[in-house]
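With one protein chain withheld, the remaining protein chains of the complex are depicted in position.
In this document, chain identifiers A, B and C correspond to the written order of the chains, with residue numbering beginning at 1 in each.
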Amino acid sequence: MRKTVKALAFGALAVGVALSAACTKNTGDSGTNKQAEAQKFIVDYKGETVTPAPEIEGAKSGGTMTVVQEADFEHLDPSQIYVSNALNYSQLFYRTLTTYIETGKEGDPTKLVGDLATNAGETTDGGKTWKYTLRDGLKYEDGSPILSKDIAYTVSRAFGPLGAQGPQFIQAALDANYGKDGGYTGPTADKPYAPGISTPDDKTIIFSFATPHLEVPYLVAFPTTAPIPAAKDTKEKYEREFVSSGPYKRKEYVAGTKLVLEKNPNWDPKTDPLRHQYVDQWVFDMTADPKAQTDRLTAATGPDAAAVMMDNVPPNSIPTVKGNAELMKRVFTGPNQYVYYLNINTTRVTDVDVRRALNYALDRDAYIKALGGPDVADPATTIQSPVLPSYKKFDVYPSLPDGHGDVEKAKKLLEGKTVPKLTFCTSNTTANQNVAAVLVESFKRAGFEITPKFIERSAYYTTIGVKGVDCDLMSSAWGQDYPDSNSVLGVLMDGTKIVAEGNNNYSYFNESTINDKLKTLREMQDRGAAAALYGDLDEQIMKDFAPVVPLRYGRNFTIAGPNVGGTFLNQYSQFNATSSYVKS
Amino acid sequence: MSEPNPRGTEPADSAADSAAVGVLDVAASEEGAKAPKAIEGRSPGQLAWMRLRRDRTARGSIWVLGFFIVIAILAPLIEKVYGLGPTVNSPDLLDRSGLPLGYFGGIDFTTNNASNHIHILGVMPGTGWDIFMQFVYGARTSLIVAALATLLSVVIGVVIGIVAGYLGGWIDQALTWFIDYMLAFPFVLMAIAIIPIVNTYLADSSGYVPPAERMATIIVVFSLFGWMSTARLVRGQVISLREREYVDAARAAGAGRGHIMFKQILPNLWAPILVTFSLSLPATVTAEAALSFLGIGVQQPTPDWGRMINDSLSYMQTDWMYLVIPGFSIWALVLAFNLFGDATRDALDPKSSR
Amino acid sequence: MTANESPYLEVADLQVRFRTEDGLVQAVNGVSFSVERGKTLGIVGESGSGKSVTSLSIMGLHNPKSTTMKGSIKVGGKELIGLSQDQLRKLRGRDVSMIFQDPLTALHPFYTIGRQIVEAYRIHHPDASKAVAKKRAIEMLDRVGIPQPDRRFKQYPHEFSGGMRQRAMIAMSLVNDPNLLIADEPTTALDVTVQAQILDLLEDLQREFNSAVILITHDLGVVSQVADDVLVMYGGRVAEFGTVEQIMRSAQHPYTWGLLASMPSLHGDPDAELLPIKGNPPSLLNIPSGCVFHPRCAYAMLKGGPCDVEVPELLPLRFADEPGHTVACHLPERERNRTYQEDIASVGVAQ
Partner (left out) sequence: MLRFFVKRALLAVLTLFAISVTVFVLFFMGPADPAASMCGSKACTMAQHEQIVKSLELDKSPVTQYASYMRGVFVGREIGSDSLKIKCEAPCLGVNFRTYEPVKDIIGRTLPITFSIVLGAAVVYVLFGTALGMISAIWRGSIFDRLAAGTALTFASTQIFFLGSLILLIFVYKTGWLPRPQYISPSTDFFGWIGGMLTPWIALGLINSASYSRFSRAQMIETLGEDYIRTARAKGLGMRAVYFRHALRAAITPIVTIAGIDIGGQLGGVAITETTFSLPGMGKTALGAVVSQNLPIVMAVVLFGAVFIVLSNVIVDMLYAVIDPRVKLGSSGR
């Protein structure tokens, strides 16, 4: 999951109010965050979700909602969308086969339901073929009907270069020789559909796979299945000339500067279990860096009164925001889906005791403070993120009460062992430079000699993704692609998926017992039961093998305007657009 | 810039008693009359030095520069006396969100704090490093980069300027075109493009580039883009000096081209060279800080004022003292260089009076 | 000569001092002379003798902040010292105008000659239309002998030769028919042949406009050719004043002798030795005591004599045949005549 939640944007120019206030003595405030507990999760296979979507209490229609963001969306072509901000806001104009419904209230479960489809998908042979039937009355913004062949066309189109930058899950599952020479590369005259896709009639589409895939309902929630009318597919220009199938359509789009959406008259609420059309117009203002966003939302003058931030408040401006009690009423915080790890290259640091010593030696207090304190991050002790349904809370390597780790235990583990000099690779940003220096100093207390190595930011993940990379320790962040640990433990800890290039398992952890366990879990029909087992597996990996040092769980800290109603931070760590309305 | 008038012969009968009576040259006073002090001949250099010493602002700027240079040289000694390194974590000096405890960003002259060590300029938010030590080592970085980069670019500029100016003909055409070509590059973009390239070549197998080599890269990049203005100025001077009689005399005496260029013409150029040197120093300090501001300058753990400013800008509201120290020190250093540059130019070329 | 008119310019006991960082420069201390209309006064002296400062004081062009002026300058009967800058401004260019040594730097490089002359004219004839001013300017250019004046009108100073530029300068200064024209070394920057043309031009124009002319130069040849009277200045004071004949034939002041002796003469003996004056002009910061020339005067009476003690007064000669020849020297008159006959008459241009 693309890491756009810029929890640690030190580089932003923070400018603000409290010049005089700084002279007062800073005694440091106390208080800790309540830990997030796991969410419950329901998949609606029978299609019992009611349409139209229940009204949001207190909701009024009319008004203009503004979203303030630092730059244009990376992509708005449905085959290319993979970034959390686009995934969230594209729900306003793209409908997909299935989608998630969140209510934002404590304890309410997240539901995976049929959106264009009547249900989350029907399979009779254990997940090898999936059938989706479209609802009645589905229309594009120009009134033309949405047919199953449109869905088939968009999924096939995502195999080509126009889908190269988007998620590849469906493509890899459908096409046996995906990525090899014979692989399907997009619709052609003789092969309009990708392998395994068939449309018996205008209302139904069937996906058939060689091996069972129980995560298909999650995969078809990606915009890869958002319908594109083949006649209006302007290929690389589609990013800026997209056709809407949701409640809003494109009114004006100046790339890099502004996107304005207006109501789509041809969207029928009776066919939609999720979206509403309260607001008259959405304006996306793309020229405000996180600092500017914070100051505009603090002032909230004019149109900014009904605005929301796309990024988090920069860490060093948080104390100023917290100093303003009235402003705090419209601040939204909470854990996000990202976990940050210090991956230990298990092929180079083979001794598990050394890996355990590293876990003990970590100075969590200094690390969190270097990032900007508890509003930005919580110290992590597990591989899975707290927002995952399968999260299990445990701490196998507890620190001493002062939060500076347990250097004595680490030294005891290293007794009699000659610890080699370790190289620590991290991406070259100003924030990472500070953090790297703090980590090096904290491990030095236990006798580790670590030299940081800064790799150019744009090529970082590709460099450390090469098998046999010359790094002992590597920093990385990971967020689930869909709320099932198959997209977390199933990717980070699965040895069978290690290839020459493009790996995501940066600790190159390859333990046969763990690989087998992951396979069985992947093929379990009941995802709820699987969730509990994933939690125990997480603890077992950390206790027996400690392939990573979990550093922190990401947290959101962002502001909405006073006139914004019906919104909350959803699984994409963005303000939930489909339920928002303008109060005054 | 006005062309400093060549030191050559003054027109014999210039209307000395014209309206704006210039300062009468003491050397010309009547020897018979009761002249106040004996007249000895002084070289232009001594004259310039005498004017420089008399100039109050120049003295002030020399003091400030001296202060910074001494700090830069004695940095390790100061560290021993002060007892604390520049990159010593002290998270306990920070509150929960990483801001320094106490007044004015953690300034504390007593030792009763968590790190039981004095912090005369406070500590950096986030890492708790001591700002005074960062300031001391930061001076070293700024001065080294500025001095070496300017020296290198002036040397390149002078050599190319002399060769182009003296040889003339197609060499001059080619070099002048090369100067225009180099001037057409936007410096900031080129710096950002070149630095990673040079780093990949410098990096060892594991891609690690030691701090000293990173600084060397920046110095090389600055001198690659800094020499053109000096070259152009020197070329102009050499063209005018080339016609002078003593150059013809040297050629007549059988002197080779190299000798004429570097033994005859170069000594006459030290005035403009010194002026460009002292004026481009502040520009280099600013440019180095700007590179750090964009995050491509000197990397951790080498302390650097530019990077400190970049970090401190984001703490401006919550811990504004952190911004004052690096911001003020760069400003003071650049101001001192500017004043010194002006003073040297006025001392060497009194015609452009203050 | 129309002797009965009162002199157009009268300078009495003029003192000019400049405050500079290195002290008080006494450029002119106690100079008196007068010039009638139609007459040319030649002011001679080495650089630093105060001749240019005097002329600029008449024009009131000194920087008021750092200059103090005492004594009196009367032009056409009106006292200039004490006038406000604005009142002085009305005189400049209309009653009194000036031409300078190097016309290339004295003319504005970026404006055409015509435009600069038109500007000079319209300052003092604000109601004159552009056409009238242009016609007047072209007329002046023609008058000073510049060929095709209407084409030259549109050209820039750098497109003129040295002589042509000086003619244009003269045209500009005479466009308002001033009564007094001050020429500060007008021919020094020109070669000899052009020099003669310019001097003839000045004489014709003087006769035509009947204006008084002050010609400042360090070249006795020029003075002898053009001037009616001659004022010899040294060290900010008047050494000697008299008609051209008196100065050239019977100079009284040792400094004037020195000048005459160091000038080669056309009809004199070509290989006769020239006698240059030894030493340098005095520093105006600390003026020598007594007679300012005494350090360089071969005949100075030093031991107990008045030369290095008392400042000599400017006194008329007693035995001269015509009046008006004054000199400031302690040497007795008779001895001066004798020394002149023995040492100077046979040397240099005095022959």
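As a working rule, a residue touches a chain if its C-beta (ideal position, glycine included) is under 8 Å from a C-beta of that chain, and two chains touch if they have at least 3 such contacts.
Everything numeric here is computed off the predicted structure, so don't read it as measured data.
Put simply, the missing chain touches A, B, C once the whole complex is considered. In the complete assembly, the contact with the undisplayed chain comes from A:82, out of A:41, A:82 or A:100. The residue touching the chain not shown here, chosen from A:74, A:280 or A:470, is A:74. Only one residue in the set A:103, A:168, A:451 or A:510 touches the chain that does not appear here, and it is A:168.
Interface residues of chain A facing the missing partner chain: 1-3, 13, 15-17, 19, 71, 74-75, 82-83, 160-162, 164-165, 168, 178-179, 183, 185-186, 235-236, 239-240, 254-257, 287-289, 291-292, 295-296, 299, 456-459, 461-462, 464-465, 477, 499-504. On the side of chain C, touch with the chain left out of the figure occurs at residues 59, 61, 85-86, 89-94, 97-98, 100, 102, 105-111, 119-120, 123-124, 156, 158, 172-173.
Summarising the interface, chain B meets the missing chain with residues 1-2, 19-20, 176-177, 180-181, 183-186, 188-190, 192-194, 196-197, 200, 232, 236, 282, 286, 289-290, 293-294, 309-310, 313, 316-317, 327, 330-331, 334-335, 338-339, 352-353.
The rule is simple: only the chains that are shown with their structure count from here on.
With centres set at the average Cα position, the gap from chain B to chain C is 52 Å.
Computed centre separation for the pair chain A/chain C is 94 angstrom, with centres defined by C-alpha atoms. Taking each chain's centre as the mean of its C-alpha atoms, chain A lies 49 Å from chain B. Those residues of chain A that touch chain B in the shared complex are 10-19, 22-23, 25-30, 291, 314-320, 363, 365-366, 369-376, 404, 423, 425, 428-430, 433-434, 436-438, 441-442, 451-456, 463, 470-471. Chain contact summary for the complex, chain B toward chain A: residues 87-89, 91, 94-105, 125-128, 196, 205-208, 295, 299-301, 307, 310-311, 313-321.
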